[in-house]
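What you see is the complex with one protein chain gone and the rest in place.
Each chain gets a letter, A, B and C, in the order it is written, and its residues are counted from 1.
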Amino acid sequence: MEFIKNFPFITIVLSLFCSVICYAFKDKKARFVTYFLLIISSCMSFSVIMYNLFSETGYFAYRMGHYDAPIGNEISAGLLEPFFALLFEIVIFLSITGGYKRLQKDVEESKQRFFYIMINLTHAALMSLCYTNDIYTAYVFIEICTIASCALLMSSKRTRSLVAATRYTIFSLIGSSLVLIGIVLLYSVTGHLLFPNIFETIQALWATGEYTNPLTIALGLIISGLAIKSGMFPFHWWMPDTYGTATPCASGILSGVVSKGYIFLLLKMIYRVIGPQIFLESGINNILLVFGVCGMIVGSVSAIRTSNITFMTAYSSAAQIGYIYMGIGLGTKEALLAALFQIVAHSLTKPMLFLAAGGLSDTVGGKQDFDSLRSSAHYNKPSGIAFAAGALSMVGIPIFAGFVPKMLFSISAFGHGFKTYIVLLALAISTILNVIYFLRTLVNIYSPAIVDIPREKIHFSKIKVFTVVVIVMAIVNLTVGLHSQPIISLFEKGIEIFINIR
Amino acid sequence: MEEIITIFRVLLLVSLVVCAIATALSKRVMTAVIVFTSYSIVMAVVWLLLRSPDLAITEAAVGAGVNGVLFFLTLRKLHLIDKDFKDDETAKSNAEVNENEEN
Amino acid sequence: MNFLINYEEVTSMILFAIGFTMLVFSKNIMKKILGLNIMDTGVYLFLASMGYIEDKLTPIVPPTGEVNALDYINPIPAGLVLTGIVVSVSFSALMLALTVRLYKKYRTLNLDEIYEKCSKEDEEE
Partner (left out) sequence: MKKTDFTKNFKEWYEGNLSFDEQLSHNVEDIPVEHKKDEPHHVRKKIRTLQKLENDERKATKFGYRVFSIVFCVIICAVLIGTVNFLPGFADANAPTANEVYEHYVGEGREQTGAVNTVAGMILDYRAFDTLGESFVLFTATCAVLLLLEKAKNAPVKKRETFTFSNDPIICLVVKLIVPIIIVFGVYILFNGHLSPGGGFSGGAILGTGFILFAMAYGEDVAAKVISAKAIKIITICSLSFYCLSKSYSFFTGNEFNGVHSIIGPGTPGDFLSGGLILPLNLAVGFVVCCTMYSFYMVFKRGRLD
C-alpha cells in the first residue's frame, strides 16, 4: 500500500507529460487524453485521501529527489491537499465536458489543441500548488498557472476577450511579482526554501525578536500578491471582464478552480510556513477580515447594479471570495473550516452558474443582458434548472451546498468581541443582497419576454452531454448540502494535520 | 584592488538605476527598448562581479539578445520602426496592406 | 545604518520600485512589459546579492582533492535566478504577442484607449 505515496507526484508529472502529448496530437485525441488524465488522477487523489484517512499519522512527505529536506525538494500530503486536488479535478472535468459544445463555437478549430494543453498545464500547476512543500516550486507553478489561465482566456475568438485577458494578465503579473519578492525576503532572513525548515526558523526568529520587520513585510507581500491573483476586494475589478467574456468552460475553471488554488496556497503559506500564531500577532488577519467583509458587500452591490448575467455571476464570485477571506481573517480553526467549506461550495456552484448562463444566452444569440434573457429558461430548460439550483445554493438556502458555510461562519463568529457583530452583520447584509440579485435574475429568466428578438428553442436531445453534466453538478451540490457531516469531519481531522504535523 | 572593484560595482549599480529611470521616463518606445537592452548588458556585468558567471551568460543571451530581438520584432510588426528606414508613404501603404490582409 | 553596506540590495529595491511603478501606472503596454522586465531583474539582483560573500570563489569546485565549502559563495540564489530569468522571458513573449494582436485590432498601444474603444464597441453591439 505504500505505493500510494507515489500518487501525488505521478499526478503532477503525468499531467505535465499529457500536455506534451497533446501538443503532438490533434484536437480530438487531445480531448480524450485530457479526459483520461483527469479520470486517472482523480482516482489517484481519492486513493491518497483514503490512504491518509486510515494511516496512523494521516500525513506523509515525499522526496522529489534522493535527499531529505532541507537539502532536496519535497511534496507532502495530509488530508486537505488530496481533497482539494480531487475537488479541482472533478470541477475541471465537469466544466470541460459541459462546456464542450460552446467551446467548439468559441475557439477556432485549429487552436483547440492548445486549449487542452493549457487545461492540462493548469491542472498540473494546481496539483503542484496543492501538494508542494517548497516555496520556490510554489512560485514556479504559480507562473505556469498564470500563463496557462491567461491562455485559456485568450483562446476565445472574440477580440473583446483579448482585452479582458490583458487586464487579467497585468493583474496576475503584479500579484506574482509581489509573491516573488516576498519569497525572496523570506529566503534572505531564513536561508531555507522548504516549508518545515522555514517554519522552524521563523518561530525561532520571532521568539528572539530578530528580523521581525522584514518578516512582517514578506508576509504582507506574499498575502497581498496571492490576494490580488485570487481577486480579493480592492483588486476584484478584473473579475467581471475576465469571467464575462471568456468561453463558459474557461470562466468556470478560472473562477471555480484557479482562484481557489491560489487561496489554498495562501492557506498553506499562513498555516504551514508562517504559523497561525505569528499570523495573528502580525495583525494582517484584521486587514484580511476588513477586506473580506468589504468585498462581500461591494461585490454584491456591484452585482445588483449590473444588467449582464455573466457580469453578475462574476461579481457574485467577488462576494463569495470575500466570505473566504473573512474566514481566514478570523483566524480560528472553526473559521478556517467554514472558509474551506466555502471554497468547496463555491467551486461546485460557480462553474454550474457560468455554464448555465452560457446556455441561457445561447437561446437569444449570445446576448447577455437581462431584458433579452427574459423567458430564456423556457427555451433551454436544463440551463434554467441549473441556474436556479446554483442561485439557490449561492443565496444559502438549506439543503444546498451554499448553506453550510454560512451556518459555519455564523457559528465560528461568536467569541471574538466586536468582530462578532461585524461578521454577523456582514453575513446578514450580504445574504439579503444575494437574495436580491439572484432572485431578480431567476424571476427574469422565467418571466414572459418583453423584447422581441429571435429565439432558438434548444431541446434536450441537442445538448445531451450538457444536460447530464449540469444535472450531475446539481446533484453533487445537493449531496454536499444534505450530507455535509462527513466532509466537515474530514476537514476537522485535516485541519489538525494541516496545522500541527510537519 | 578591492576598493577599485567596489567603486566599479557602485558605478555599475548607479548606471543600472539611471538606465531604469531613462526607460521609465522616455516617451518613445523605441528609445526605451534601446535603453533597456543596455540595461541588460550592464546587469550581465553586475552578475559577473557577483561571482555568478552562469547568470551573466544567460542574462547576456536572454536579456540583451532574445528579449531585445522580440521587442524590436514587435515594434517592427506595429510599424513603429519601418518609418526609420522608409519614407512615410510606403510605411502607411504597408500598414494598410497589412490591415487588409489581417482582416 | 545598513543602507551603505547594503548598497546592492538598496539598488535592487529601487529597480523593483521603478519597474513596479511602470507596470502599474504606465499606460503604454510596451512600457508595462519593459517595467515587468526591470522589476524581475531587480528581484533577481536582490536574490543574487544574497548569495555573494566577500573574498570567496565562484562555486565551481576542483574535480579532485578536498573541498572546503567555506571557500565558495552560496550557489542557491544563482540557481534560483537562473530558473527565474526564463520566467520573465516567457512572460514578455506572451505579453508582446498580446500587444501585437491588440494593436492589429485597435491601432494603439495605449491601454486606456483600448479599453475605451472596447467599451464603445460593446455599446454598439
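Basically, a contact is a pair of C-beta atoms (placed from the backbone, for glycine too) under 8 Å apart; a residue touches a chain by one contact, two chains touch by 3 or more.
For clarity, every value in this text was computed on a predicted model and none was experimentally measured.
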Chain not shown, its touching partners among those shown: A, B, C
Sole residue of A:59, A:84, A:168 or A:187 that reaches the chain not shown, by the stated touch rule: A:187
Considering the complete complex, of A:2, A:56 or A:452, the missing chain is touched by A:2
Out of A:155, A:230, A:306 or A:484, which touches the unshown chain? A:155
Tell me where the left-out chain touches subunit A, residue by residue. 2-3, 5-6, 9-10, 13, 16-17, 19-21, 23-24, 62-67, 70-73, 75, 110-111, 114-115, 117-118, 121, 124, 128, 134, 136-137, 140-141, 143-144, 147-148, 150-151, 154-155, 181, 185, 187-193, 201, 211, 213-214, 217
Listed in rising order, the subunit C residues that touch the chain left out are 1-3, 5-10, 13-14, 16-18, 20-21, 24-25, 49-54, 56, 58-64, 67-70, 72, 74-80, 82-83, 85-87, 89-91, 93-94, 96-98, 100-101, 108-110, 113
Missing-chain contacts mapped onto subunit B: 25-28, 30-31, 52-54, 56-58, 61-62, 65-66, 69-70, 73-74, 77, 80, 82-86, 88, 94, 97-98, 101
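By our rule, only the chains that are shown with their structure count from here on.
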Among line, ring, star, complete and other, the chain touch graph is line
Centre-to-centre distance between subunit C and subunit B (centres being mean Cα positions), rounded to whole Å: 13
From the mean C-alpha coordinate of subunit A to that of subunit B, what's the distance rounded to whole Å? 38
Whole-Å distance, subunit A centre to subunit C centre, using C-alpha means? 27
Counting only residues that touch at least two other chains, what does the list for subunit B look like? none
Listed in rising order, the residues of subunit A that touch subunit C in the complex are 136, 140, 143, 147, 150-151, 154, 159-160, 162-163, 165-166, 169-170, 173-174, 177, 180-181, 184, 187-188, 193
Hey, which residues of subunit C end up touching subunit B in the complex? 7-8, 11, 14-15, 18-19, 21-22, 26, 28, 30-31, 33-35, 37-38, 41, 44-45, 48-49, 51-52, 56-59, 73, 77-78, 81-82, 85-86, 89, 92-93, 96, 99-100, 103-104, 109
Would you tell me which residues of subunit B are touching subunit C in their complex? 9-10, 13, 16-17, 20-21, 23-24, 29, 32-33, 36, 39-40, 43, 46-47, 50-55, 58-59, 62-63, 66-67, 70-71, 74-75, 77-78, 99, 102
